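As you look at this complex, bear in mind that one protein chain is not there, while each of the others sits in place.
When the chains are written out, they are named A, B and C in that same order, and each has its own residue count from 1.
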């Protein structure tokens, strides 16, 4: 029951990294929003392993819409999204059957459930985030209709802060070196949100910053969430640009028994678009929750 | 956000009757339960249109497990179940594009969402219940491990109470006549639950009878829910056998503009297994919710 | 965790019948609604034991507003409502300490919790409904602003249907007789809801009729919920008047060991206003949940 996010605009994800498929069910999406399978390509590609900064594993993350869309527009009913798992090469992971990798969820999943999918992390794999990104595309479409934009970028690799072209070059070299030599580095993502009007957030527990913190901390490897002051006061948006930093630990699998697996030397390059997705899901849910806040709004649309 | 049922053991369903597929995501299922695709056959067949008592439409409701099961056992992670829609014959429904059928959800879906899937009812179709039945199979497996059995049967067709072979014969004839002549009749299902220990239910709003009433009233066409006294007191099970009657209105589509569609003269024949599923989902969720009720139980499994 | 009702507009109740106080916390009420303690008097009086039809116990159910209201208007923050328990006469119930009364929650509460408040039923007492009625007053105020009215009335006492003055006289006599002779009778309440526009309800599990069924079945002693067709189709309101029948079992305590307690010969007389409250809470929550259903509505109030 920990696989559903949101209260009004909800996302339920499923799928192990080396099972048949992963996916998401988005419930609470308004009707009448144009949506087709091509809308997912750009963000799915951003998450997909690229050239220098990310893994060489050739994932194909085409999103199939199973329900909730008719004649090119959302129906208001649940939107089921499916992403097939391809290129699984189970033999790469066969040696992991009897091993709990340090720094991974192997042991904790086993401690909790007593039965685990040892092939590449199962549900604890970074692959799970593909379903979040797909759901995030829908949230971003809704937010876009309201004039809200979300942008997350790599802001730090190891100790290198990415402030200009030069530092970006250094970071690129560091990642290459890390990949080649089998070590890994910490990294950070900076997320900016614009266009949210004043008044969004639900004190005292569901403060906008509290729910954003949860959303971002739920990304694998996140260790640290930091808000810049002023844009959220007492848990409610002030109308200013929001800036959030998410720090990730160095990924654990490089240079260990999983060497044959195809992993990344840093988390941020692929996590930026995941952070955008999680922020978008959180904001959409909160905006929908806000609409009952004032009687005059209620009357306007009754 | 109305497509998830349960608090701890949850089911999220999706899918329009004439879209690509329907399905369910079951979250909160304990790890270690044996489960394979053959487990679904019997209940899916009970729901499937048969010979005399139900429609002649040839649905195939094979359930595919997409996630949450590894080496034949549940992982504790979300179990995604997929049922393809086949034999869709969209032309049968083309004439419904501009018509709101009386007694159906056509108008209310349109009023709510402003955009609807007019092909055979979309999400409001009885086909949606196939996903419930599939999820119910998992709930019944869990309940079976605890010694709980649920059995729902047709108890009334029109005014004929099914008390013996003779009345069953009469009912069968009435259904044939109704199908042939294009009229429809009301019907009832009687559901019996055995093996629930005393102490299950969460006063004061989530009483066991209140949540069962919701679960059963959420089946399309249900109009009336009645509990026999004694087995649930103050919202909590007493340990006695539970008996519940669910009454259904006559289905609306026979003899109207949807004549070409393939519908049933009464709801109960196919709804009995759906009622079982909904009762099983409710009980499983409540049993899981109960385990924090007493400190001695907590300590026993900590 | 079964003491909160609703998803967006929520009510949490607390309190044992013979403890210090009972009360409710209403969360999700829009700001700017005029509210003061006198607003509660009429409904609390309707629930309070009166003359002929209900018990002679002299309860005082003044509602104190502890929070959520400032300068006569709601703040949008939680509204805490407190009702003191007076005239407790614990000696009346001392003899119940070691007895599980038949038909009450005494045994099931004990089975569940292993420790119970034996004084007059504790949380399972009908007194718990006073908190629901208080919360319902707030819901009705909101619904009133939207032009929605809810009216519940006794429709049957024993076998007497209340259709005119004459039958009402008969019923009155029956209740007097029952009270005098120490027996009790079944009863029904009919609830009518007007002014709900088409489009309210959340398929497929949170259908409006399903959630109303739960709400009404959660009232102590309810055994049977029946919807008239046409006003809710596929779980969504059609804009027509809604009519619902709630049937109650005969109350259990008359003529038994609790004779010294002051109880009613039928449930309906005091339950009508409780049914109104529960219907109002359900509708308010569903109306708030609906506002995210369509993009054009969202844009209108953004």
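Quick note on the criterion: contacts are C-beta pairs under 8 Å (C-beta built on N, C-alpha and C of every residue); 3 or more make two chains touch, one makes a residue touch a chain.
Values in this document were obtained by computation on a predicted structure and should not be read as measured data.
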TODO: For the chain that's not shown, point to the residue among C:66, C:94 or C:163 touching it.
DONE: C:66
Task: Of A:86, A:112 or A:173, the one touching the omitted chain in the full complex - done: A:112
- [ ] Write down which of A:5, A:93 or A:118 is the residue touching the left-out chain.
- [x] A:5
- [ ] Kindly note down the residues of chain A that lie in touch with the hidden chain.
- [x] 1-5, 7, 13, 103-105, 107-109, 111-114, 121, 123-124, 128, 197-207, 209-211, 213-215, 217-218, 220, 222-227, 229-230, 232-239, 247, 249, 289-290, 293-294, 296
TODO: By the contact definition given up top, give the residues of chain C that touch the hidden chain.
DONE: 1-4, 6-10, 12-16, 19-23, 25, 27-28, 31-32, 64-68, 70, 73-80, 82, 112-117, 122-123
Task: Residues in chain B touching the chain absent from view - done: 7-9, 28, 30-33, 76-77, 142, 145-146, 197, 203, 287-289, 291-302
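By our rule, only the chains that are shown with their structure count from here on.
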Task: Most distant chain from chain B, judged by the mean position of its C-alpha atoms - done: A
- [ ] Point out which chain occupies the most central position, where each centre is the mean of Cα atoms.
- [x] B
- [ ] Could you give the separation in Å between the centres of chain A and chain C, each centre being the mean of its C-alpha atoms?
- [x] 43
Open item on the list: Could you work out how far the Cα centre of chain B sits from that of chain C, in whole Å?
Closed with: 29
Open item on the list: I'd like the Å distance between the centres of chain A and chain B, where a centre is the mean of that chain's Cα atoms.
Closed with: 34
Task: Sites on chain B at which at least two other chains make contact - done: 1-4, 7, 13, 112-114, 123
